[in-house]
Every structure is written in C-alpha cells, then in structure tokens.
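Report on the structure given below.
A single protein chain has been omitted from the complex, and every remaining protein chain is retained in its original position.
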Amino acid sequence: MIGQRALRVGVQPRTTRQRENLEFYLFISPWLIGFLLFVAGPMLATLALSFSSWDLLTPPKFVGLQNFVHLLSGDPLFWQALKVSTLYSGIGIPLHIALAFCIALLLNQKLKAVAVIRTLYYMPSVISGVAVAVLWLWIFNPDFGPINLALRLVHVQGPLWLASEFWALPALIIVSLWGVGSAMIIFLAGLQGIPTTLYEAAAIDGAGAWQRFWSVTVPMISPVLFFNLVLGVINSFQAFTNAYVMTSGGPNDATLMYVLYLYQNAFQFFKMGYASALAWVLLLIILLLTVLIFKSSPMWVYYEGELRGRR
Amino acid sequence: MLTVGRRASSYQAARMSWLRRASVQRGTSLVIAYLILAAGIILILIPLLWMISTSLKDIGSVFLFPPQIIPDPALWKNYADGWNAQPFGLFLRNTLVITFSSMVGQTFSCALVAFGFARLRGTGSNVLFMLLLSTIMLPIYVTLIPTFILYKYLGWLDTFLPLIVPSFFGGGPFFIFLMRQFFMTIPLELDDAARVDGATTFDIFLKICLPLAAPALAAVAIFAFLGSWNDFLQPLIYLQRTDHFTLAIGLNLFRAESTAVTPWNQLMAVSLLVMIPPLLVFFFAQRYFIQGIVISGIKG
Partner (left out) sequence: MPGVLISRRRVLTGFGAAALALGLASCGGASATTAPTSSSAQAATSATAPSSAAATTAASTTSSAAAAAPAPAAPAGGSAQLVFFTWGSAERFKIWGDQVVGGFNKGHPGIVATLLEGPSDYEPKLLTMAAGGTAPDVFRLSEYWAVDIFAKNFCLQLDPYLARDKFKIEDHTSPPYTQCQYQGKWYAVPHGAAGNFVVWYNRDLFTKAQVAFPTDDWTWNDFLTTAKALTKSDAGKPVQWGTSMEMVNYGVPYSYIWSNGGDELTPDGKSYLLDQQPAMQALQLLADLTTKEHVAPTAAEIPQGLGDIFLSGKVAMHYSGAWYEATAHQAKFDFGLVLNPKMNASSERVAFAEQNATAAYRQGKHLDAAWQLLQYLISPENQKVESSTGLNGPSDPAILNSPDFLNVNGAPYSRKAIVPGLLAKTRGATLIPGYAQIQTAYSQKLATVWTGATTLQNAVPQVVAVAKQVIAQDQQSG
C-alpha cells in the first residue's frame, strides 16, 4: 500500500530502480526520522565535545586534539582499560555464543515441559540491578561462597576471585555467562525457522546426525550466528554495570573496563570532554571490528533470501 | 532443499524408515539432553535460590556466615513489607504504561525498517545500515547529557515521552538488525511468486515476511518488554518526581547509605516480584516459537 499510495500522491518515479529506492526509504523512514530527531544531534554533540574540555559545570572549552593526544600517549589507564575490555570480549564472546547455541540446540527438541525449562534458562537475564551484584558477591566470596565451597569438596583451594588481580576478570566473564538466556532465545528463534523438510531430505540423502548438523543447521543458523557475533562485539566492549558495582574496576585496575573508565572520567573526574574522546575511539574500534565481520560474512553466512546480484 | 525429481512413493518409504530409526536415536539423545539441561538448571538456580532464601530472612540474619540456606522462621511478610515500603503499586503502573507502549512501538516499527534493509535496494543502504549500527557503538554515558538537554528543550523532562516516543521510530538498532537477519532467511522466490500474483511491496511485507518471521517477532517483543521493564538509567535521568518513578528506580531506592542498613531481605523479595511479569511474557510468547515452519505451495 505504501508504494502504491506514493505513486498516487504524485511522486512519479520513472524507473523501477527509482521506485525501489523510494520504497526503501519509505520503509526505513521511521528509523531515519527518529535518527535525525533524537540521535544525530546528541551523537554530533559528543563528537564536538571530544575536542573540548568540559567539567559539566562550566561551559566547554575547545582544546583541539589534546584529548586524543593524551589518550594515546599520556594515559596508561587507557591502554589498561582497552586491554581489559579486549580480554573480556575476546574470551567472553566465543564462550557466550557457544554456550547459547548448545543450550538452544538442546531446547529445540520436543522435551516435556520445554517451555518451563526455557523460562528457567532465561530467568537470569530478567533479574536486574542491585540484586544481581549482591548475589554474585556472595557466590564469589572466597570463604563461604558456593563456588569455593564446591571446590573445597574436591580438595581444590579456590582463588580469591574478586579480590585477586588474576581471577577478577574471569569471575566477571562467568557472571556474563549466567545471562546466556538472551542469546539462547535468538538461536532458538533461528532454529525454529529451519524447515524440517531440509533435515528429512538430508537424511534421505544418507547424511548422519553430525553431517546434518554441519550441512543444514549451521548454514541455516548462520544469519543468527552472525547477529549474535556482531551484537556480542558491540555489547561486550561496552560492558559496565558488573565491573562498576562488584569490583569498581579493581583490584589494581584488573577489571577496569573501558566504559567504566569512561564513566569515571565523565562523572567523577569532571572530564566529560576526555570521556567523549574515549567514547569515539571506542566507537571506531567497534566499528572496525564490525565492518571486518561484515566483510567476512559472504564466506560463511548463508541467506536464503539475500539480494545478491538479483534483478 | 526441496525434493525435486523424487518420485512420491520411494520418497515416502525412505521417509518412514528414517523416522523409525530417528525415534530410537531420539530416545537416547533425549536422556542426554535432559541430563545436561538439568546440570545447567542447577547452576542457574543456585543464585536464584539464594535470592529466595534471603528474601525470607530476618534482616539481622541476612549476612550471617556460614549462611542459613532455609531460613527459620520464614518471613513471608517481607514481601508485603517491601512492597509497601515504597509506592510500588504506582511504580508498577508507570512501568506497565511505559513498557507496553514501547514494546508495541518497537515491535511494529522495527519490522518495517528491517524489511527495508533486508529486502529493498536503495542507494546507500549499506552505509545507512552501518550508521544504524554505529549508533549503538557509542557508550550511553556520553550521549546521556546531550540527549537530556535535547529533551529539556522539547519540554519532555519528567514525563514518559523520552522513554516511549523513540520506540516508535525504529525501536532500536538491536531489533532492526535482528529482524533484518530473519527477513534475509526468507527465500526470495516467495516474493517473486507474490508479485506475479499482483502483490505490492507492502503486501509482501505484511502477508508473507511478517508471518514467517513470527518467532523473531516474538523474540523482539520479549526483549523490548524486558529492556523497558528493567531500564534504570534512562528513567533515572529523565524522571524527577517520585510519583513518576518506575519499578527499577524503586528497587534502587532500597539501597540506603550503607550496606548494613539496606533492607536486603525486602530488596530481594521485591526484586523477585518484579521478575514475574517479564517471565510471564516470555512464557506465553513461547507459543510463537513453533517448530518447523512448513513452506507450502512452492513448486520445486
């Protein structure tokens, strides 16, 4: 209807290409308008702020590239924060995706009470805020938390977890794995979309379970896998809350995640300009990684309905 | 993909034998699946059980170590006390209004936009898509204040508008990206067939792609609901008066100045109560996660 109405209104595109163009823009117009109204302005403002020094209480002062120079050459905490976030993401994302995928596979079957089980697995993602942080402080408590208690049962001396420079970041990764429910749901939705006829056909062609997995499931799920990977990168590099509440970036900056450092600069050190510079550097890093993933996608992502070289 | 060139009878026979073999395999794999899932459930439930246990304790024994697993006596009144400690009924109402509105807005608008990106050619669509994604690559803590100032000039501070209106404009890159991926898994032959039958682009969107992407839409609805339900930062910054607060803010207000005087038992109790609606939404949305969509009416 949209396309037809546009035609009637008097916009007379001369070619199919132009009509397609118009339709495209019509469909994405809600986002485009919203972007121009609510997002573009603030984003550009932060870009401008990254070239200034602003304490939030007095007007910003233009300082040119000073923030970026300091970031690259005079700030060891920047590199520490980058290192922490890179480690966290590099280890956390593959684990997270693999775990979510496996659980989704298991829950894709017609098990009894599957709806209940899925809800249970999703539950951790639903608890928010303060309660979660306290829970995990208890779980990781070296003296009486369940993890170290369990380790003691098998005669292993548990580490200090959140009080240990080495173990604090792994502890935060474990906390993030507790929330695989979200990624799991997305995988589930993707698995639901794979027609069973495909499996049947493959089986008839003589494919075993393992082969069916690799030649049917994986390709068909690849768009969702791609999604989880890209989102994983975008979100993981911006992880903040758990480090903020549970470790404050410690001990000795071992869990100083990038956005936590940014937050400190913005709201505790009165350096909003510097924080904006940090933000844009992060955006560039994430964007670069995302573009790389996109560029690699033709090699491993399969879309049934992709507009590739058609029409 | 489709059984082109097979003759009906041999296909049927092969199918039956496969199904027979598969049912035995399915038996053992089911048991294994149950075992693994059970182990996972235990791991997931431990923190939750501690939440429940804490919620039933007397404030003095919340942090005794070694901790009591089953509190004795079990103070169910903590739930009522916690709920009444603040105007949670009002917070609930506010949160429901905000969450439902933004869930509806997000689900509908993201599908439209995602269809555009997935199915339609437009100049600069790749660049625009990257722009879309880049908007979630900038940490919210730097865009917070410029956005706050924007809403101040619009006169929307201390209202629900900043929390609802943007949802109707695409509802967020996360959802658009998700729906785009799902739309791209739908075969283009369906579109072609529909066009031959005289469908417009919008018809294709509404009558073909949307129904086929139902599981994804269900997922979006679940996430949109939860995201808005648990959102703490944005309501915190945009809302001023206490009677506009949401549940997430209310929970945070349990945190008094020092940990020793925070009523953890009540906080856990109300946190558990607040968890129920999103879980219900999830539970009921699951019926859309239907197994094996059969694509009918396609000729090989």
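Going in written order, the chains are labelled A and B, and every chain counts its residues from 1.
The definition used in the following text is that a residue touches a chain if its C-beta (ideal position, glycine included) is under 8 Å from a C-beta of that chain, and two chains touch if they have at least 3 such contacts.
Keep in mind it's a predicted model, so treat the numbers as computed, not measured.
Asker: Looking at A:T247, A:S276 or A:T290, which makes contact with the chain not pictured?
Answerer: Residue touching the absent chain, from the options given: A:T247.
Asker: Please identify which residue in A:F35, A:F78, A:Y122 or A:W138 touches the non-displayed chain.
Answerer: A:W138
Asker: From the list B:F63, B:F108 or B:F283, pick the residue that touches the absent chain.
Answerer: The one listed residue touching the chain not shown is B:F63.
Asker: Touching residues of chain B against the unshown chain: what are they?
Answerer: Counting only chain B, the missing chain is touched by 60, 62-65, 85-86, 141, 144-145, 148-149, 152, 157, 236-237, 240, 242, 249, 252-262.
Asker: Under the stated touch rule, tell me which residues of chain A contact the chain that is not displayed.
Answerer: Residues 55-58, 133-134, 137-138, 141-144, 160, 162-165, 244-253, 256, 264, 266-270, 272 of chain A touch the chain absent from view.
As a convention for this text, only the chains that are shown with their structure count from here on.
Asker: Could you give the separation in Å between the centres of chain A and chain B, each centre being the mean of its C-alpha atoms?
Answerer: 14
Asker: Going by the contact rule at the top, pick out the chain B residues touching chain A in the complex.
Answerer: Spelled out, the residues of chain B in touch with chain A are 1-3, 11, 14-15, 18, 22, 25-26, 29-30, 33-34, 36-37, 40-41, 44-48, 50-51, 65-67, 109, 112-113, 115-123, 125, 128, 130-139, 141-143, 145-147, 150, 165-166, 168-170, 174, 176-178, 181-188, 190-191, 200-203, 205, 212-213, 215-216, 218-219, 222-223, 226, 230, 232, 248, 251-252, 254-255, 264, 267-268, 271, 274-275, 278-279, 282-283, 286, 289-295.
Asker: Mind pulling up the chain A residues that touch chain B in the complex?
Answerer: Per the stated touch rule, the residues are 1-4, 17, 20-21, 23-28, 30-35, 37-39, 41-43, 45-46, 49, 56, 103, 106-111, 115-132, 134-136, 138-139, 143-144, 146, 178, 182, 185-186, 188-190, 192-198, 200-201, 203-204, 209, 220, 223-224, 226-227, 230-231, 234, 238, 240, 259, 262-263, 266-267, 272, 275-276, 279-280, 282-283, 286-287, 290-291, 294, 303-307, 310-311.
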